[in-house]
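Missing here: one protein chain of the complex. Every other protein chain is in place.
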């Protein structure tokens, strides 16, 4: 059944702690698990409920994101039927912005998209809460509760997010466990072992509730964000509920959590939870050949995409497309992105190579589990371990 | 035959004199002739020679352009095969820009695109020289002449472009009429009746010649433009030829020329030259119903797109999709863009309505052939002729 | 998401009563309404009803039809979870598989349906003009716990004997089926739209095949067999415009009705759009000498003559001093100067030379075939 839903992907996401990986791409474009980008996960959730269109709000030019999403055909977002993908780049968060001309566009773009979409509901999502949400279940919950707005949360330990995390937690009503009573910063909780209900910054709300909020937001110069809408709902007469997500979740907020999320995939439970227990995860298809493993290849607990040639030793690592690993090279606990080339006798441990890095014969590089070494796109690593950064 | 060509669409084009039509769109996105946008013309030329990919350089966010081009499938630019569309937005002309970080990207983006494209030739095009070029003929000319670089020009009267036009003219060698000897601003010619060979700012050049120029351009901080490449070729040992275009051409450089280009289409010779004598012009397909003309409709020399409902009188005008014209309304010498609604007893003459303008019952508006009234997107025109501008 | 329903659009018929209009193309591919082919209505209904898994069964002259349907992308039917598939005769280890009737066509494509493993199979015809929400019919089928639901519509009693008629009890359960009865007991005509529980239908088709009793046709064989076995068959009543354009006259009159801006089919309704696979062509050009009233014109047309109460499809040229009235002109036709056409259907790509007159009447609509040339030097008599 085609769902009467207008999804808004709010991809203006904090990326300071993810640099240099986010130097030239938004968080949504971060490569993940050998074949994906983070934005594939919300898009795949939307595809499963057959959302006919989506509006994207992106800070920066979104070049890498456009090239990935194109017409959205991968996720059934056709342009001739249903609307397709509407993209809005160079969006700034309202709080940072004083120029009223841009602010006008920001609210108008939201308004036009939603009002013209023939939708009953608006869905707001981001890309930095890595997860795979069954939106059909959410929708049923939302309808059954006769809710105006429903926010997705997960019960996590305080230690699962950064000490200075910018994210927030829900406070549920004592009378009705499903009802949201308030919201507070996760930093209010200090004991790392304490539980909290993380606001996953995804919500569904009625078109009316959304447009009402938009009117207020424009007047008061507020961002269109889940956090603000929760606060708004409490100030007005809107019912707002929480929907618990129990599958795999990782908050991608720094290099450490990004590294850990990838490594998590080498654990079968996590891998199956994210890829096989919910919606199939769809990504842009590229023509490819099978990966070849050479006569002396040694592989131990690793994942690869197609199009690689592997002659060396790879352990506890993830390898993206079109990577060559020469004989007697040894890769451990690392993430090797697309188009990288690793020569003989190289040893990498706790390393993240961004796309198209060339590692010369004999080079050794070793980070730590907490602080993996990140090598920027197009870099060259020489035998003595010096890194010539890509332009 | 699939052509080994890497097209670069340089869409960073002067738009000051086209405001307000270019307030929120680049020149390339300007609607034209009821169904098209200017960028459809270079894209259709490329489609006819089966170019497998294209790189776009756009100033500003390019939102309207992205939504039009999407995956480029309309013009055979598929993503899984051959490369597809590579988009680079928020490009500034080098001369305006001091921040070396951005400059790095500008040249690198060009370099990566061309070097990875498996192409033999680079084609540079823009969108403000409205024309329909047979690139297969150009290619044959280029190969027959054993040329390093070939520039397309047209013989025009000086009066065909603005008095202060920023465009340039070619100077051909006296020994070899096809050889370019120099370039000069069209403003050097002052007599409006004089002929000149307008540089159409489209050229084909060998991959090597292009990469050589790019190297120099990066060092000297030059734009990748036809004008600069011509000058470069003269300074080096490269052969550079001119290829004469004899079909319909209009330089879109201000509201007057934009208006005239549209009106030109009501002349059969121009219409046939642009649409039927060369490549078929392809644009993004939208699902549509036939246009309905009411029992008392009066039409005289006008063009319409599908999806309109016309009950009134329309003369010497162009009407885009989803326009309603009520009974006893009278439209003359005007351009009515998509989604506009015209009520009863309205009279418009020499008017350009941008998209989604609402003209209330009884309103009258009359410009002049030289200065048509331009009404911005989303405006409302009241009975007394006052215009409430769209946000 | 698992496939709940597979929709099978039967588009294999020749439609021989349309005469030369279906000589080289299947009836569902016949142009309609300026911008459409007949099958667009069934396909758009599927898309708008969220029935994304569609088999289009073709057999008779399918080239244009297959090309039109393609991979279903024009209707949004090319998704990861749902797609349009063309099903045509083929050969197998058991021999050549042509389709001898509506039910037989489904029997021959059991493998296709089984691969989708649906709970329900919906049978549709590719040659009716209507807008219908199939999802509502499916909801009804589930509510009634039916094993077969038949789409019916009330027709005037005097016409009932021209249809297959369903007699129902007070609960809308079908208790009798009469094919073109002389004395109809009901005025509920079958629309040729069925929802079956797939496992049950498959059992009927396979078991009877094994006994060498082919269930060839749904109306003649399957419904009677279901009735004999006291299956829960229900009638789902459809109210709204529905037209079988099986004859020249009905094709013409359906077009004339379609033309009316107040027509209940409402082609401009944005909530239930009729999609098609449209060509990339130029704007419509109405010259100084054009006079167009109460008509639909489509992109790519060049009109210099007079058009009154007619539908002109895309890329049609009409010369000076010509007049077209009460007619339907299919795509790419070229009509010269001083031509007079009234109450006619002009086929795709037909050429009507200068000075020709083609005048039909309400009882006898004139037809010019596809690519046919009329008038001029080539055919002067």
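By letter and in written order, the chains are A, B and C; residue numbering begins at 1 in each of them.
We adopt the following convention: contacts are C-beta pairs under 8 Å (C-beta built on N, C-alpha and C of every residue); 3 or more make two chains touch, one makes a residue touch a chain.
Here the structure is a predicted model, which is why all the values come from computation and not from measurement.
Considering C:61, C:161 or C:247, the position touching the chain not shown turns out to be C:61 (whole complex). For the options A:17, A:64 or A:291, the residue in contact with the chain missing from this view is A:291. Interface with the hidden chain, as seen from chain C, comprises residues 14, 23-24, 58-63, 66-67, 70-71, 73, 80, 85-93, 96, 98, 111-112, 115, 280.
For chain A, the residues in touch with the chain missing from this view are 33-35, 74, 268, 271, 275-276, 280-283, 285, 287-297, 299-307, 309, 318.
Although one chain is not displayed, chain B still touches it through residues 1-2, 47-48, 50, 52, 73-76, 78, 80-82, 118, 136, 280, 282.
Throughout what follows, only the chains that are shown with their structure count from here on.
Averaging Cα atoms per chain gives one point for each, and the point farthest from that of chain B is the centre of C. Here the CA centre of chain B is 41 Å from the CA centre of chain C. Centres computed as Cα averages put chain A at a distance of 37 Å from chain B. Within chain C, the positions touching two or more other chains are listed as 74, 275. Within chain A, residues 73, 80-81 each touch two or more of the remaining chains.
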